[in-house]
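All protein chains but one are shown in place.
Up next, subunit A:
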Amino acid sequence: MTNLQLLWFLLIGVLFSGFFFLEGFDFGIGMSIRFFAKNRDERDVVIQTIGPHWDGNEVWLITAGGAMFASFPMWYASLFSGYYIVLFLILVALIFRGVSFEFRANMQTENWRNFWEWTASISSFCAAFLFGMMFTSMIQGVPLDAQGNIYGKFTTYVNWFSLVGGVAVSLLCFIHGLNFLRLKTSGGLRKRAESWSKLLYPVLLAGEVVFVILLYLTTDFFDRKPVSTWGILIALVIFTLIAWWGASASHDWASFLASGLSLISVVVLIFNGLFPRVMIGQNNVNSILIKNASSTPYTLHLMTIITFSILPIVLVYFIWSYWIFYKRLRSPKQTAS
């Protein structure tokens, strides 16, 4: 494995981390529209919090996918063709989610507004759930042939661990969304988000315990890398506890950052467990390795130069746009009173 290959493996991890940190609260906000907000005014405010940002956040996924294609075509080809139906369902969920914000605002009847709100909430949940399911089923090892094709059965994708993974990721996203709401709203909405997350954190912690047990039973992470795996899992729990504490102590920023970091911990856990592989074969047979899956040094070198000259500029205006909109929102009723 060359340094460039290692760098790109890390960069793909960084891009997915960015995606889950940002789109994580997007998904959570999406779910909150119907599962948390109580009336139309609240829903307006909830959607408004991500209005200027959601499509920019989704670009992280597009960038991660493109970067994976460019740097590890064998990984991209194997994962994307092997997870055909799962990714298809993710795409369907993302389509409905994306258009529902735009369509909802322009509907004239209550029923249609309700329809697009439910669409946004359910598709946000499905997208988060399916991403969680995909990554947790992937790390258990999938039936790979020598060419890197996955011939999976139904249980390759849907099993106890992947279902728990799906639920855990969607719950994590939901709470991350609530924490984002605490940052961006005020009054009753913020208070309620706080009390909801206080209640949900014990559930999440229980889920994390089940997750760790199943991780131990179904993956080779603890055999191959006991120290780092335990380290990351402890970090995950600590971030969860900090976020919980933040909810009790009204530290909105601490909760938000900690819930984001726990999502990132999950990504780090997966990438750490994969290394030095990119796809794990069943019983580690035919696993695809970083050193065999990448593009040529020429392409990796080129992409490195381009990424390191463009990404800093992107980050500057990306963060600047968040800063511009960093302001708490209130529903019109509250403003009037």
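The rule is short, and it goes like this: contacts are C-beta pairs under 8 Å (C-beta built on N, C-alpha and C of every residue); 3 or more make two chains touch, one makes a residue touch a chain; residues count from 1.
Everything that follows uses one rule, which is that contacts and distances are computed from a predicted model.
Asker: Which choice in "Carbohydrate ABC transporter membrane protein 1, CUT1 family", "Cytochrome d ubiquinol oxidase subunit I", "3-oxoacyl-ACP synthase" or "Phosphate transport system permease protein PstA" gives the name that UniProt lists for the one chain left out?
Answerer: "Cytochrome d ubiquinol oxidase subunit I"
Asker: Touch as defined at the start, partner being the missing chain; which of A:Gly98, A:Gly188 or A:Gly231 qualifies?
Answerer: Reading the full complex, the residue touching the unseen chain is A:Gly98.
Asker: Give me the subunit A residues in contact with the hidden chain, please.
Answerer: 40, 43-45, 47-48, 51-53, 55-56, 58-59, 61-63, 65-74, 76-82, 84-85, 87-88, 91-92, 94-95, 97-99, 101-108, 113, 147-151, 186-187, 295-296, 298-299, 302-303, 306-307, 310-311, 314, 317-318, 321, 324-325, 327-332, 334-335
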